[in-house]
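For this depiction, one protein chain was excluded, whereas all remaining protein chains were kept in their positions.
Chain IDs A and B follow the sequence of writing; residue 1 opens each chain.
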Amino acid sequence: MRSLIDIHNFSVEELDSLIAVAKDIMESPDKYAEMCKGRKLATLFFEPSTRTRLSFEAAMLELGGSVIGFSEASSSSAAKGESVADTAKIITSYADIMVMRHPREGAPLVASQNAGIPVINAGDGGHAHPTQTLADLLTISVEQGRLSNMTVGFCGDLKYGRTVHSLIAALARYKGIRLVLISPPELKIPSYVKYEIIDKYGMEYREVTSLEEALPLLDVLYMTRIQRERFADPNEYERLKDCYVLTEDKMTLLKTTGSVLHPLPRVNEISVKVDKDPRAAYFRQALYGKYMRMALILKLLDEAKDKNDTRRIRADAGLGLVCNNPSCITRCEQELENLFTVTDAEAGIARCVFCEAKQYFKKTI
Amino acid sequence: MRSLIDIHNFSVEELDSLIAVAKDIMESPDKYAEMCKGRKLATLFFEPSTRTRLSFEAAMLELGGSVIGFSEASSSSAAKGESVADTAKIITSYADIMVMRHPREGAPLVASQNAGIPVINAGDGGHAHPTQTLADLLTISVEQGRLSNMTVGFCGDLKYGRTVHSLIAALARYKGIRLVLISPPELKIPSYVKYEIIDKYGMEYREVTSLEEALPLLDVLYMTRIQRERFADPNEYERLKDCYVLTEDKMTLLKTTGSVLHPLPRVNEISVKVDKDPRAAYFRQALYGKYMRMALILKLLDEAKDKNDTRRIRADAGLGLVCNNPSCITRCEQELENLFTVTDAEAGIARCVFCEAKQYFKKTI
Partner (left out) sequence: MRSLIDIHNFSVEELDSLIAVAKDIMESPDKYAEMCKGRKLATLFFEPSTRTRLSFEAAMLELGGSVIGFSEASSSSAAKGESVADTAKIITSYADIMVMRHPREGAPLVASQNAGIPVINAGDGGHAHPTQTLADLLTISVEQGRLSNMTVGFCGDLKYGRTVHSLIAALARYKGIRLVLISPPELKIPSYVKYEIIDKYGMEYREVTSLEEALPLLDVLYMTRIQRERFADPNEYERLKDCYVLTEDKMTLLKTTGSVLHPLPRVNEISVKVDKDPRAAYFRQALYGKYMRMALILKLLDEAKDKNDTRRIRADAGLGLVCNNPSCITRCEQELENLFTVTDAEAGIARCVFCEAKQYFKKTI
């Protein structure tokens, strides 16, 4: 059974094919209006995320299917202590495909290992949110006409921004992407993203602190929010915050062919006055997200017909490690074995299969 | 884009036409069963209101459409600080029409100014709840066979009762309506309703404190609940409350052709024993509300086809006022300009465009 837990589950060819289908849906929605007739999507939101949930529900309805589910954990069996694995097994009886949002990192992976239907990760703690990345890719593709040979700026909180790391990882597999990483020193991109993605794929990049300095260079500007809580010194936050707010004035520095993206919700990091600018793509991005989710649902339901697909978790045995990430699903799920994969044998680094937290192991040889 | 924010958005002709369509749906529901096939209604309930929400959902389903949405704010992006304007823009990507209930007065108006789809106000704080008024009008029309030349009594809390003020405003535009306003002195109709509606339209009215005295005069009795919290002196509440409870005994005083309405939920202001009386129309009123909402959805979706309709908010510039109603949406919505219209130039009175709160301005000439 094929699922989407992490953007890496799909090859570049698969991403391109999803983008092509999404564009075809945008052009000829009527062709798709009955494709999921009689099929059911289960939306299992163990924590609320209205925009993501409604996007999936709209996607399934526009394919002619229907929706069941819950929008927060208090309405769910989790409150009675049911494991994610059991929930996944039971939902298999009620739906044809499920979407899961969960505060525990790795929960959708556990679900996919137990469900008899495809599972889509709609956000698991700070770990992954691959359908946001799919929406981002389609947005760039439509707005810029290509996914290669361009300069993409990421602005704001690059340290904790899950969507930023994930989009960089997806873009790494396209050609000629140059990155401009715009943030205060406190919120610079983590070194593992640099080493394991940017350096590994040989992406060209520069780090700057000034949004105004970066703007003239960019084809795409990906904005994110800077949260006060991230700063040890509140004065430092006050000093910096306005530098990272996109205003009409700063927009004059962006190319006329540029595009501004934002995963939303926005608070005040983009002035409402920018909304009218044709380069402001962030509300269209929400629309593209719906079409990309439609393409994804179609792909996974189609592949689910192949009952012989028995992909399993790849893990290295015998490491004897226990995940030390307090948000990992292994910390609370009943009878769930710890699994790790060695990512750097030299340095003795392994990563938890569920949450991807890094751990050192004692090399035996 | 045409929306329904306040009952005044519709002319008497439009109200009559909605009533006619609702009656036709009641007679020939099958004719309408597929009219909204492939269309989606978004129900955005920032505060819970089960009856209103289910009425809209049933309405859309009986038109062959489908529904997405949320039933309380904790499940919504508002918890993450998203503005009403941004929510409206995003929902435009997911649905064809939206219904909004919001604790902030003016929020649905802000939504309608930002959405690319029609917006229906399903209650914004103490301000307006126009679809209740539509249900009330259809109820009177069906039960009494007309909407003019009759005596309508309003009983209970006439001071705070939003549905009372709104129905009086709607009836004011029909001919020969006589009002009997039945309440304790503490809960009399506010003077602005008297001056700006009753007097302005020259409605005949009388104010009484005794329900029993009023009953023989009435064609329609509109009951509302009296809440203990409204009384400074709890003894006064205890002394009064039974006078305003409708019992089987009191029903003997009402004409045999009379009708009893209530916006529901009822607590104990109408005895359960009255339910069996054929003149008790309050449960049928809920049913009529569904048909009226079906007619409304059809009308707004139909008008939405006309993309050239660019009605905007009418406001008087240059007053330099800031709304002082603490529940007004202008108090919390990001970058929302204060707008006022002058309602009495002589007296220097203007009203906030969003919540209709009154404010005095300094006359410049």
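Convention: a contact is a pair of C-beta atoms (placed from the backbone, for glycine too) under 8 Å apart; a residue touches a chain by one contact, two chains touch by 3 or more.
Note that the structure is a prediction, hence the values are computed from the model and not measured.
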Consider the whole complex, including the chain that is not shown, and state which of A:94, A:195 or A:360 touches that chain. A:94
The one residue from B:145, B:265, B:278 or B:320 touching the chain left out of view is B:265
Tell me which of A:24, A:47 or A:86 is the one touching the absent chain. A:86
Pick out the residues on chain B that sit against the missing chain. 33, 48-51, 54-55, 57-58, 61-62, 66-67, 71-72, 264-268, 271-273, 275, 283, 286-287, 290
Residues from chain A at the interface with the omitted partner, ascending: 38, 40, 42, 66, 68-70, 74-77, 79-83, 85-86, 89-95, 334-335
